[in-house]
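Here the complex is missing one protein chain, while the rest keep their positions.
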Amino acid sequence: MVLRLSHVAKSYSVGGTAVEVLRDVSFDLGAGETLALEGESGSGKSTVLHLIAGLDAPTQGAIEVEGTEITRLSDTELAKMRRGTVGVIFQQFNLIPSLTVGANIAFHARLCGAFDPAWTDHLAARIGLEHHLEKYPEALSGGQQQRVAIARTLAARPRLILADEPTGNLDEDTADTVLALMLESAQEAGAAVLMVTHSARQAARMGRRLILSHGAVSERSAAGAGAAAAQ
Amino acid sequence: MIGQGVQALWSHWRYNPWQLITLLAGLALSTALWSGVQAINAEARASYAQASDLLGAADVSRVVRRDGAALSVAEYVSLRRLGWPVSPVLEGQVDINGQSFRIVGIDPLTFPAALPESAGEEGGLTAMLGTEALAMAHPDDIPELAGSTLILRPDATRPRGSVLMDIAQAQQVMGPQGSIKRLLLGSVMPLNHAPLPPEYRVAQAGVQTDVTRLTQSFHLNLTAFGLLSFAVGIFIVYGAVGLAFEQRRGVFRTLRALGLPLNRLMLLLVAELTVFALLAGAAGVALGYLIAAALLPDVAATLRGLYGADVAGQLQLRAAWWASGLGMALAGTAIAAAAALFKLAQMPLLSFNHPRAMSVGASVAGQRLAGGAVLLFLLGILVALWGEGILAGFALLACLLIGAAFCVPWFLAQCLSVAERLSTRAVVQWFWADSRQQLPGLSMALMALLLAMAANIGVSTMVSSFRMTFTAYLDQRLASELYLNARDAAQAEALLGYLGTAADAVLPIVSVDTRLGGLPAEVFGIRDHETYRTHWPLLQATPDVWDALAAGEGVLVNEQLARREGWGIGQTLPTGDRLIGIYSDYGNSAGQMILGEALFSARYPDVPRLRFGVRTDQPEALAAALRARFDLDEEALINQTDLKAFSLQVFERTFSVTAALNVLTLSVAGLAILISLLTLATMRLPQLAPVWALGLTRAALSRLEVVRAVCLAALTGVLAVPVGLLLAWVLLAVVNVEAFGWRLPMYFFPLDYLRLAGLTLVAAFLAALWPAVKLARTDPQRLLKVFSNER
Partner (left out) sequence: MNVRSMLYAFIFLVIFAGQGVAQGFAGLGQSADAFAQPERGGSFAFPADHGAHPAYQIEWWYVTANLKDDQGRDFGLQWTLFRSAMAPEERPGWDSPQLWMGHAAVTTPQDHFVAERIARGGVGQAGVTAAPFEAWIDEWHMAGDTLDQVEMRAMGADFGYQVTLTAQGPLVFHGENGFSQKSASGRASYYYSQPFYAVEGTLMLPDGPVEVTGTAWLDREWASQPLAATQVSWDWFSMVFDEGPRLMGFTLHDSDGSDFTQATWIEPDGTTTAFPNGAFLATPLDTTRVAGRDVPTRWRVQLPDKGVDVTVSALNGSAWMTTSIPYWEGPVRIEGTHSGQGYLEMTGY
């Protein structure tokens, strides 16, 4: 198992009262699997992803990434995990504005010591931005920026990609292209993907679909999932 | 509409109180810096003025009898009644508690020089008049005067063994043996006055005029420092005002979109800034007072005169003081606002408020500034080549400094991109790239830091060089422990007889005024003695110079004369002498030549030997003995150790001032960094969040923030050192030459610069600390919001 969540709960204190976002979330994800986490706006699906990435800590429950229980890890160890095992792609502003596109793509891999120039070049070509490597992110369109983020994540060959509405800011056509690119590249790299989305159309392209509602997850029919996985 | 405009502008401040505080604090602090420096400067000047007045009483010309006899009260009165503004000085030697003290009685009502500061303390000068009045003595002498009827007040500027008091009291203490030794001559003569009766002559101020010239030069350089602090202040004000505009672009756009005409909006902004400048400026002047008073308790006395004390004559000064502080705030605001208003006028009404294209825009702006710097440097070179006079010197200084400041963003950008290219680790590379991105936001603060550091390096180099020159000068000129001026040949004879056994050596000093190379010059004759061989500061000389001089085979001339006439070693001079040595002679503008004693006597047989340098192990005791035996006044017997100690004490005071200024300017520059960092902090989140998400902890990021501030400060320091040294060089070698015709040698003080660099890094560290701690404690949720649409 790349990922296992057991009875994870998370509540925030808002103005002194505790607001329970996640009540009891349990699921797991195998190597190379793709999983969509769906849910209403505010259902807490992004929170799940943040907890897995170690960007936030659960109130209760256990999260195992690559067999390591991460809820007990220190800030430094969590950061180390983000550097290596896990790659995160957000909805926007993924890129480091002070670095060129090329440096951005290489950044994560260099950070975790997994920099492989050939693989990085391949990825740059894969996302079709090999001629924009000297540009700064601000010169790119939103779709291009997201593609760079994907390339950057994959360059480090993470075991698990966490994507938080990675196409949420893009128009439908661009979104389709970017998502396809992400899934294909992930498959090529052998990485499992957990994608948070509110778009059924996007979710339908993932191997499995989970719906987060009232703080807990439930599996959606596996039929569509198989169809998507077969694509 | 105006009312709504005001409301909108004001509401921005109400919801962003920090920005308002930043603006006001920036304005107030730079004004405070300016005012504080002015106050400290004024104090330094005052203490120098006092020093030169007291060093000399001698600096004042005197009326003396041609026959050298003492003067009577009747003669004093008759000269006054002829319209000669003379003031009597009664002197004599008196035994108190078995010790011999020099009593100096002055008439405060006519005294032409500044009176000792201690005379002005409680009770006022009136407490000094009469026979039961205050007397001033060196603090160390006071215990030894215990039990006398004198009411004593300690005054560290008094020489040891000398008590200053009102002439009435002096007359009473000394009895009939007290006589008027000198009549000091005031500088303001009545329009028409009777000629001086033939039995008198005016004796111009003597040896100490050179000291005066040195101190004048020092005053000038302190003035330059005042201007520098002004420049540092302007930069900070500029930054603060620029920020106030930048932050409110949205408000302006909304107001204009709602129909507020552009000129109306500009008027509102000008009015607003004027109010801020006046408020903050007033606070700044007051703060400057507090800073100065806290740094230097001595300043308080001067400040009372400058700020308060509703006395006629002082009022205008005080007004000027406030005006200069407020003017500084207004001028800085105006300069800053002009640029900002220009930008505002150019701003398209409906442009989309996207985040600034940092990396591209920054490098363009940096290049533009660097271009300005090149123009300024060129202008400076032109001024240096063709400009004349002290104004040109200051103009050169201004071009140099502002140009250097303009170079900062470009210079740092270059350094950072080189570092970025050279770095192999991802985090390090990002660190440099990110630093470069911060430059536009920090450049004002860093320019101010550069100016502050350069000013500090420049001024401490200048002050220290000045001190070394001054003490070297004293060592050279006053190598003997005691100096004697005999009244006449008979007294000289008696003195020599006594000193034959009491002193280690007696060195006659003979001189005549003559002309060399067509200009007035002095020729000295000196005895061949170890004193000269070891102390005289020769710049160039033949190997056997002293033997040759003693044998009359050559002469020495001072640097000024040699330079002016283009004379070199070994050359035969128009006087027929061979030039065997050139010595430095700071503070003197006239030419000077030194002959061996024998040659001098042969050439000028009629010059009497009245002046002597005396070498002794026990200067105090010998001086006391001489005073007691020969009735020598303060000018007739100069104890070199007193003079030197006093000069050094004055320097120490100036050093404490300079040290305080260093700390002050650096703190203000540090504050500018803090302000900039705080302003940047909110814009920083989108830049930091991705790196955080990719696996750097907040703690690591905040550590990097501190390192970045320190690195930028260090890089700025690298630029500041040469700029500061250049500044010192311009002050010593250009401004001083323009003003006084001779140049002060420049010495280097690497340890001082290191300490300053250390201080700068500490300032940058402290400035970055709080924003960094804030960053380390940032809620992850705030960082996460960067990535979602909810922000």
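As written, the chain order gives the labels A and B, with residue 1 at the start of each chain.
The rule is simple: a contact is a pair of C-beta atoms (placed from the backbone, for glycine too) under 8 Å apart; a residue touches a chain by one contact, two chains touch by 3 or more.
Only a predicted model underlies this, so the values are computations on that prediction, with no experimental measurement involved.
**Student:** As a test of the contact rule: which chains in view would the missing one touch?
**Tutor:** When the full complex is considered, the omitted chain touches B.
**Student:** Among B:M189, B:V275, B:A338 or B:L539, which one is in touch with the chain left out?
**Tutor:** Only one listed residue reaches the unshown chain, and that is B:M189.
**Student:** Would you mind spotting which of B:R14, B:R81, B:R421 or B:R515 touches the chain that isn't drawn?
**Tutor:** Reading the full complex, the residue touching the unseen chain is B:R81.
**Student:** Would you indicate which residue among B:D107, B:D155, B:D577 or B:E705 is in contact with the undisplayed chain?
**Tutor:** Hidden-chain contact among the options goes to B:D107.
**Student:** Which residue numbers on subunit B touch the omitted chain?
**Tutor:** Touching the chain left out of view, subunit B contributes residues 73-74, 76-77, 80-83, 85, 105, 107-110, 114-115, 119-120, 124-127, 129-133, 151, 166-168, 171-172, 188-194, 304-305, 309, 311-316, 319.
Keep this in mind: only the chains that are shown with their structure count from here on.
**Student:** For subunit B, which residues are in contact with subunit A within the complex?
**Tutor:** Answer in residue numbers: 355, 357-360, 425-427, 429-430, 433-434, 436-437, 686-687, 689-700, 780-781, 783-784, 786-789.
**Student:** Given the complex with subunit B, which residues does subunit A contribute to the contact?
**Tutor:** 46, 50, 53, 55-56, 75-76, 78-84, 88, 90-99, 103, 106-108, 110-112, 136, 138, 164-165, 168-169
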